[in-house]
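The structure under discussion is supplied below as structure tokens; questions concerning it will follow.
The complex appears here without one of its protein chains, the remainder shown in place.
A and B are the chain letters, set down in written order, and residue numbers restart from 1 in every chain.
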Amino acid sequence: MSNERNVVVAIFVATVVVWILFDFEFYAFFSTFFNGYPGNYTASLTPPFMATGVAAAFFTIALLVYPVWTKGVRESGVDFK
Amino acid sequence: MVDLSVALSVILLIIFLTFYYILNRKSEIGGAAETAGYENPKQFMRDTLGSRPRLLSVSAFLNDDAKSIGIRYLIASIFFFFIAGTFGLTMRLNLTVPNPYLLSPDEYNVLLSEHATLMIYMWAVGSAFAFAYYLLPSHLKVARDTRGTYSSAGFWLWFLGGVLIIYSRTAGRWYFYPPLSLQLGPNQAGLLEWLAVIGLEMVFLGVMITSIVVILMIWKDRGPEVKWTNMSIFSWSVLFTALMIVFSAPPLMVGLGMLFYDYFNPIFFTGPTHQVLLFTILFWFWGHPIVYVAVLPYFGLIYEIIPRFTGKPIYSYGSAVIGLGLLLLLSEVVWGHHLLNSGLGIYWDLFFSITSFAVVVPSAITVFNFVASLWSADKIRITTPMLFVINGIVDFIIGGVTGVMQVNQGVNQLVHGTYFVTGHFHFIFMGITTGISFAAFYMIFPTISNGRTYNVFLARLHFYFTAIGSLIMAGAWTLGGLVGMPRAVAGYLPIFQTYQDVSIFGGIIIGIGQLIFLYNIATSWLKHPTLGLENALEMVPAAEVAGSGGR
Partner (left out) sequence: MKDKIRKELIFISAVVAILVGSAILNAALISDISSSVAQENGSIPAGAYVIHVTGSQWVWTFTYPNGTVTHDFLSVPVNTTIALIVNSTDVIHDLYIPQMDIQAYAVPGNNNTVVFRPSGTGSYFFECVEYCGEYHYKMTGTLQVVA
């Protein structure tokens, strides 16, 4: 149980890092891409939102992949049932 | 184009000849039924066949019991999947250079429209009904199957509608926006555009009949031991899908009727007193729910597949059903987000952005349930169907998140109408609709092939090609859309060359994967049967999969 909790916490910490990275990433991308109003409003307001999206996807995919990675066994027997 | 139409006419002829063969056979069965004391020969056939497994063979087209209808839908939807897939790949190949070189813009637009229409109505809806008809009689322990005639009529309407859509060479995209779809003339590809409207109306009639039959099957025909509280989650998902179709198809059926009238007497969507945006509203009232039709039954299949490879029940049966039910309700109120920039105003945008944020909640409940089911397992057997399921969930998460991003008005104005949208829904359609269909197909393959098994290595190869190919293709589109690459174009500005090339590479990988699938099925069919006829998805009793919510 505590191991599982540690894994979730570790994934969450990684998610925060991803969020920060993508916040800067989207901010850099939008502020160079847009060159006028309303683009500059989008560039200043939406990077946290977009980064939350990427981070949420990262968090959920990591949660999904972790049990598959640790508990997954490849059997050579029957494949379909 | 001429060759294509000749080929299609031949196909049409074959279909009609088969139909006459059925009529012929019917009279033979009538004799046998009379001897057995049946007044209705079809009921005699259905009772004789029971809910036993059915083979993937042409004989399914001659019987109208539920499982045979399922096999019919399976054969037909895979047939249309390969046609539409070829169209899609041809489009990709035409985009290797910025200016169209392989096809004329007209031909490209025809392929574009047909790819979309066939994939949605014939593949996504068709394969959902295939598994519904095939699996439900077993899941629900249906004792007597009384509506075969209606199912059969629904199937043929749907099938002939699809053939007419191909034949019409429509270039109106899958949304048939007037006035574009009303433009006739040899220089626009819409010479037979009205035929596509008729075909689509036939598809709708077929799908409506089928949905009502499925609802009645779940509601009335359940065996006495199957209660609402222990019905399989797949049955719930099919029930919600069928209800969604019945709720939201009528507006577009009416809209298509008005559109058809406009070909002869333009009064509704073109002409002096027209209102152009009216059709788009009618369209999206159906057009948004249909994309949930393409995921809901497959969520049900994921819920059925996971317990069979983890050996543990689904994390929460209740929240699974509630999540799917909320998806049904909320997906009915988000359709306006397809028209955020059409001039309907900021309050329209505000309302539909809030409902679109709300529809994420049931999707999150569903994904949480999948993930938690995997966490609560002791071991997860990584088989080909399970790989498809895991990849499907990953693709759904990516596709879902890129979908929610578009709800933001600032982002929407950047990505609406670009390849970002194409990438978003191809993630979901490739991962969920296509991937889960293949997963379920592999699971029932020993049954429908009379006890043969597929080559596991080739099946894995098929999985990796499909998964990696769609990730590359849809990923390149998503990134390209973010810098303004417009979708639905026969040519493009040279600055988008890289994104197009990468997605072509991905598309070719997917194409090779599907050829591997065909080769695998063909060679497996030539082997001698070695297995029993049971498969886990259809026949393993609930107790053995630790109560995945009853069967």
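Methods note: a contact is a pair of C-beta atoms (placed from the backbone, for glycine too) under 8 Å apart; a residue touches a chain by one contact, two chains touch by 3 or more.
Computed from a prediction, not measured in an experiment: that's the story for all the values here.
Asker: Quick one: which shown chains sit in contact with the chain that's not drawn?
Answerer: The omitted chain makes contact with A, B across the full complex.
Asker: Which residue among B:L55, B:L205, B:V246 or B:I365 touches the omitted chain?
Answerer: Touches the omitted chain: B:I365.
Asker: Using the touch rule from the top, list residues of subunit A that touch the missing partner.
Answerer: Spelled out for subunit A, the touching residues are 33-42, 45-46, 48-49, 52, 56.
Asker: Which subunit B residues touch the hidden chain?
Answerer: The missing chain touches subunit B at positions 100, 105-106, 109, 112, 171, 173, 177, 179-180, 183, 187-189, 274-277, 280, 315-316, 319, 339-346, 349-350, 353-354, 357-358, 360-361, 364-365, 368, 372, 404, 407-410, 413-414, 416-418, 483-484, 486-493, 495.
Just so it is clear, only the chains that are shown with their structure count from here on.
Asker: With centres defined as the mean C-alpha position, give me the subunit A-subunit B separation in Å.
Answerer: Spacing between the chain centres: roughly 29 Å.
Asker: What residues of subunit A sit close enough to touch subunit B in their complex?
Answerer: Listed in rising order, the residues of subunit A that touch subunit B are 4, 29, 33, 38-39, 41-42, 45-46, 49-50, 53-54, 56-57, 60-61, 63-68, 71-75, 79-81.
Asker: Within the complex, which stretch of subunit B touches subunit A?
Answerer: 308, 367, 370-371, 374-375, 377-385, 390, 393-394, 397-398, 401-402, 404-405, 408, 410-411, 413-414, 442-443, 445-446, 453-454, 456, 459, 482-483, 535-536, 540
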